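All protein chains but one are shown at their positions in the complex.
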Amino acid sequence: MSIKKLIKQLDKLDTKNMYLNDFLLTWEKSADELAAVFQTAEILKAMREKNISSKVFDSGLAISVFRDNSTRTRFSFASAANLLGLEVQDLEEGKSQIAHGETVRETANMVSFMADVIGIRDDMYIGKGNAYMREVSKSVQDGYDEGVLEQRPTLVNLQCDIDHPTQSMADAMHLINTFGGVENLKGKKIAMTWAYSPSYGKPLSVPQGIIGLMTRFGMDVTLAHPEGYEVMPEVEAVAKGNADSYGGTFTKTNNMAEAFEGADIVYPKSWAPFAAMEKRTNLYGQGDFEGIDALEKELLIQNANHKDWECTEDLMSKTKDGKALYMHCLPADITDVSCKQGEVAASVFDRYRAPLYKEASYKPYVIAAMIFLSKFENPAETLEKIKKMDKNRIK
Amino acid sequence: MSIKKLIKQLDKLDTKNMYLNDFLLTWEKSADELAAVFQTAEILKAMREKNISSKVFDSGLAISVFRDNSTRTRFSFASAANLLGLEVQDLEEGKSQIAHGETVRETANMVSFMADVIGIRDDMYIGKGNAYMREVSKSVQDGYDEGVLEQRPTLVNLQCDIDHPTQSMADAMHLINTFGGVENLKGKKIAMTWAYSPSYGKPLSVPQGIIGLMTRFGMDVTLAHPEGYEVMPEVEAVAKGNADSYGGTFTKTNNMAEAFEGADIVYPKSWAPFAAMEKRTNLYGQGDFEGIDALEKELLIQNANHKDWECTEDLMSKTKDGKALYMHCLPADITDVSCKQGEVAASVFDRYRAPLYKEASYKPYVIAAMIFLSKFENPAETLEKIKKMDKNRIK
Partner (left out) sequence: MSIKKLIKQLDKLDTKNMYLNDFLLTWEKSADELAAVFQTAEILKAMREKNISSKVFDSGLAISVFRDNSTRTRFSFASAANLLGLEVQDLEEGKSQIAHGETVRETANMVSFMADVIGIRDDMYIGKGNAYMREVSKSVQDGYDEGVLEQRPTLVNLQCDIDHPTQSMADAMHLINTFGGVENLKGKKIAMTWAYSPSYGKPLSVPQGIIGLMTRFGMDVTLAHPEGYEVMPEVEAVAKGNADSYGGTFTKTNNMAEAFEGADIVYPKSWAPFAAMEKRTNLYGQGDFEGIDALEKELLIQNANHKDWECTEDLMSKTKDGKALYMHCLPADITDVSCKQGEVAASVFDRYRAPLYKEASYKPYVIAAMIFLSKFENPAETLEKIKKMDKNRIK
């Protein structure tokens, strides 16, 4: 489709509530708003492919706050900021310290005098990450209202304890492109399943993000995990509600094979049990590091009971025509490659390497779209304008 | 006032000595030069508010050297550089090592082949920070004179052992805006007073910067601190000289209440005794780390004797109409918020939060103005030119 047509379609979507607003959870966003993110991402992608510059900022900062190590998301955020003309400035805090109150309010304002956007990744402690983002958001909104900040920096959730919207939206874009349109996702079965990994405590934000988002498109979403690996009940409720509203289903099972049965898409990935993560947060709050160590040992023992939760060729053969799309947020724990026994068999991973990399490639555009829609009141108009200027990205 | 008028006023000021020169100490600068910084900062601010890009550099680096942790100054420098079109590149050195001689000369040149500006923060050791800046300045001047460097990178002092010009100039801009013009500062009483903080060894550059600068505007400057908390005698001499030349006063007292009496502005803040900091530098030079530990203990005991030096509501009520402007360079040690007992009562801090944040918001513009005036021979002409180009910062 031509860029012109894509922009016309975008113009029909209602994005007015996105303007000067944050992107924290996909389920806070309307169907139009999600569609606008996909559409804007496609437009920015098409423009870049045609060597048209989409530098809508002549100057301005994109603040990044990473409270956990990150390479992929860091580069995706940097790519998105650069694509639009913003310069990334990292805010490095002590990693172990959960700042709050006065400190958050002050720092948020101090770094934002020329900040157009703030990207935050804070996924370490249940109950903390998203709450921190909302504290930062409130702080800069207050600063803007009081005339301290000349512009309202908008937030992008780069992963929190509850959701991972830039991941799930990029995943959805991958599905839309693979299946030829969001309308074709209706009725497709996606199996979001737990898988074994020797490492401990992987975040819940990916499975939660997937069940919270894919139920928006009328898909049949199955969540599979061993007993004891439940995700946050609030997010399960969101998924159930979505299924009802958008004409799909949300099913739970403790059987990996059942989840794979007839699936169009499989997403096998390790995560930590929600209840254990909540306990860990409390122990951390009490400064009980011995308790944390004990919990870790306990979880590793529990974990080792489920080594059979691996995405094997055998399981893949149970999927729709044996050809389900295999997905992962990467890096995956690949059996006999990155570990002795992991989430996925090497031959399965190998077969899907190119699609997996492609899946990841949407993230910079999704982030750029989220930024774009929060900073431009009439996004279609602005995109039309820069398209007409037809400035080359590379001379 | 219109941007056009602001530029006309700037054009009348003599800034020719600022061109290709550093900004190291406010008292090395003429009245015209200080006025030009305020004026340029106001113009850049007005342009940004009107969405006019002030990107005068199409490429170029702004080198930053932070020999102490810093978030606020780092972001202010990055914001200023970005506003003008320069990209920040951090020079990270071993923190504990005080480089000198050959190493400084060589490194200064090696990082400067495409550097337009160098911002340095080095406030840890008395007698070292400013001296280091002058060594870097001489090195790049030599490099420029010898044809090694194609351009002369100019220096901005982002805080040294003697002065903190970007802070004091931003503070002055806050006063100018609060009181409606620099002419209205004449005769106003500002109390730069010591305040108790549980932490040890805060730099002297803020009080020194304030008494060295505010005496330029005909203000009545009172410096208050407990006995033993003297600042550098050279800077006191500067303040006295300024008071004589510019028609104000410079008064010292060991009584906090006396300083607050009738004050229009109060600036209560902890700092370390100059003599002790000098002793510390010498011990450090001798590698006497036991001596440094002993000194620290001694100073903390001395410090604990002055917990009554707190900016309370009671003290505030003694100021002019009980409504003095409360200032701080942030972060402040707030009683019962950031510590058990600190520099300021929570209710006082709370009432002034918005003005305090506003105070800080001037710093990026002050830094940008210092850079601008050191790189453009005819700043008014250049500003007029970019204003006429009327390029939007945000499309």
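Letters A and B mark the chains in the order given here, with residues in each chain numbered from 1 onward.
We take it that a residue touches a chain if its C-beta (ideal position, glycine included) is under 8 Å from a C-beta of that chain, and two chains touch if they have at least 3 such contacts.
What you see is a predicted model; the values in this text were computed from it and never measured.
**Q** Tell me which of B:E49, B:E106 or B:D293 is the one touching the absent chain.
**A** Of these options, the touching residue for the absent chain is B:E106.
**Q** Using the touch definition up top, pick the residue from B:A131, B:V148 or B:I292 that touches the left-out chain.
**A** That would be B:V148, which touches the missing chain.
**Q** So which of B:D68, B:E87 or B:D288 would be touching the chain we can't see?
**A** The single option touching the absent chain is B:E87.
**Q** Which of A:P226, A:G248, A:P364 or A:P379 sits in contact with the chain that's absent?
**A** Considering the complete complex, A:P364 is the one touching the chain left out.
**Q** For chain A, which residues touch the unseen chain?
**A** 48-49, 53-55, 71-72, 75-76, 78-79, 82-83, 85, 87-88, 330-331, 334, 337-338, 354, 357-358, 360-361, 363-364, 391-395
**Q** Hey, which chain B residues sit against the chain that's not shown?
**A** Missing-chain contacts on chain B: residues 56-61, 87, 89, 91, 101-103, 106-107, 109-111, 113-114, 116, 143, 146-150, 375-376, 382, 385-386.
Heads up, the rule we're going with is that only the chains that are shown with their structure count from here on.
**Q** Would you mind pulling out the distance in Å between where the CA atoms of chain A average out and where those of chain B do?
**A** Those two chain centres are 41 Å apart.
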